[in-house]
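Apart from one protein chain that is not included, each protein chain of the complex appears where it belongs.
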Amino acid sequence: MRARTAATAIAGPPLVLLVAILACLPWLLSDYELSLALHLLSYLTLTVAWAMFSGTTRLVSLATSAFFGVGMYTVAMLVKLMPLEAIFAVAAGIGAVLALVVGIVTLRISGMFFVIFGFGLSEMMRQLMVWWEINKTFTMGRYVRVNFDNTMIYEHLLGLCVLAFAAGFLLRRSRLGIAALVIGEDETVARQVGIDVPFVKLAIFVLSCVLMTLVGAVMAPRFGFINPNIAFNPLISFQVVIMALLGGLKRLWGPILGVLPLIALSETLEVEFPFWYSILLGLVFMAIVYFLPRGAVGLIDDAWERLGRPMELPRGYTGWLRDAGAGVARAWAWLSRPRTLPGGFTGPIEGWAKRQWRRLVPEER
Amino acid sequence: MAMQLIEVVIGGVILGGLYALVAIGFNLQYGMARIVNLAYGEFLMGAAFAAFWTFTLLAVSPILSLALSVPVTFAANWLVYRYLMAPLVRRARDREQLEGETILATFGLLFVLRGAATLAFSANNRYYDYLGAPVRILGFTYAANRVLAFALACAFGVAVWLILTRTRFGAALRALAIDPVGARLVGIDVRGMSALAFAGGGALVAAAGTLVSTFLSFNPAIGIEFTMKALVVVIMGGVGKMMGSLVAGLLLGVAESLCSFYLDSGLTLAVAYALFLVVLILRPRGLFGTR
Partner (left out) sequence: MAALLEVSGLRKAFGGLVAVNDVSLAVSAGEVLGLIGPNGSGKTTLLNLIAGSLRADAGTIRMDGEDVTRLPNHKRVRRRINRTFQLVRVSKDIPVIVSVMAGLLHGAERAPYKDASYDAAGILGELNLLLKAGQRLDQLTYIEQKRVELARALATRPRVLLLDEWLSGLGPGELDGGMSVVWSLAAQGIAVILVEHVMTAVRALCGRVAVMNAGAKIAEGPPDQVLRDPEVIRAYLGDADA
């Protein structure tokens, strides 16, 4: 596809350079910084993938952690049977099938069902896996011990992240992406311009879910020990929705603005005060819904628009003089306004007498 | 074998009565007040803890703790509607946008309440023993607390049904469920009624929470599961239809009971999901939906 505009030509080389620098980071960072980078990259990819579907079609998906967990658990179960890269492929396949099933069942009806279905999906997967582990394999949790250190995880995540951004970028300039945009605006219109609404939704949903599954799969070796409660953690879905909404959905780079502050928050709070973290996240989230419905991107867009408006020209020192003059005039007006004189101690009595007089002799109308 | 099956089904009906109660409360909030409250189950959890603490610390019967937790939850839900939901209702352009925004807002509320509960009560599983003695019904034995829960759930359900069908207030609520705009045109205070319906739904879930606590162990994380089941039941029975919720709730109870008999008791949510799937595929307008 050739979608070259002046903007892409200018922005292209620096972006390639940026990715190259990011790819070198593992050799420059300390262990702690690297793990922080992993945390950041995994959420960034999840959020971009989330925004790819929910940002355009406006169907809120609360099922992120279900797909993340599926990826992670696939690795946990197959790690002793095949090489890791093959498992990633299997995980992507399972994620795609699950997304297809969920999408086919829920997306053709109203958006409400989709949201509800996603809401409980991860909890149900968790229950199913717990049941499976207890009754079939008699374990509770598995160890993932492979030769796949943080540097490898980082490079894979970076690849996924670039892939997600590239997919988002191309999607915005493609048949499918424009269809999604129109669907998000008005489904009746979408049908009337010839868009196959359920198919478009399904295609983008599957794409976004496969990305999420892969993030889970790649992150599995990082956790080392995995049980259903770790893999299918509803907090992941929640954080992703917050990050995406905080950043704003209108622009491709919106998620970056959302991920950075929340990762900072979670790094400082999550380990030491996990419950406070949950409360604070909830409050932040409600604040976004109430006060920042377009996210940080909305703020930036507004600022940009304000910059683009005709500015007031500088007024020089005459402006100051005029202001000073106006101030003097205002002070003079204030001083010379008509006022009532203080009534003194007889004032209240006089007032009372006046009121009585009025009661006796009503004013003529 | 047949006898055992009957025993399981009756057990399911007893459990289903409770689900029906939870779902009727949710239906008041979703069908009448038009708010999808994902934090719904958190109030159930709150009431369960209230019952637990009054029972273990003060040795007060959980049934008496209803007198405390129901009004408190009613008030709390009224406040939630008045101060958190009403602004969204005011700014929403259409029903779809309202549903979307309330889902997001209550999703946030869910994490706030759950975090606060975990902070206050710790994440441990809680359990207390109240009326654990067996009773015999039709020759089968059931725990007394379950039967009591079923009876009280029935009483609450009948009360709601009577209010909805026999009073002017209930008629106004039903009008609200059918057509909010029309309801306003005939002089119903839509905002005020919605707030009351929302609060009423909260009161019912508090009652359900108290009853649940007598026979299930619970922790601060159980809310989601009950919210989910309420959602499934309401969608199965039809939004705004109380009878639908009742039948669908009983159905879910029986299905779960059968599942735990034949498969495993840890798969309850999977059963709810399976039912949900079947309904979505076969009858997307609900079991009793008309086209």
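When the chains are written out, they are named A and B in that same order, and each has its own residue count from 1.
One rule holds in what follows: a residue touches a chain if its C-beta (ideal position, glycine included) is under 8 Å from a C-beta of that chain, and two chains touch if they have at least 3 such contacts.
Not measured: the values here are computed from a predicted model.
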Contacts of the hidden chain among displayed chains: A
Of A:Glu33, A:Asp149, A:Asp186 or A:Asp323, the residue in touch with the unshown chain: A:Asp186
Options A:Asp196, A:Asp302, A:Asp323 or A:Glu350, residue touching the unrepresented chain: A:Asp196
Absent chain, residues of chain A that touch it: 1-3, 173-175, 178-179, 181-182, 185-186, 188-197, 250
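The rule is simple: only the chains that are shown with their structure count from here on.
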Chain centre separation in whole Å, for chain B relative to chain A (CA means): 30
Touch list for chain B against partner chain A, complex: 36, 38, 84, 87-88, 96, 99-101, 103-105, 107-116, 118-119, 224-225, 227-228, 231-232, 235, 264, 266-270, 272-273, 276-277, 280-281, 284
Complex interface listing, chain A residues touching chain B: 58, 60, 62, 105-106, 109, 111-113, 115-117, 119-121, 123-124, 127-128, 130-131, 134-135, 234-235, 238, 241, 245, 275-286, 289-290
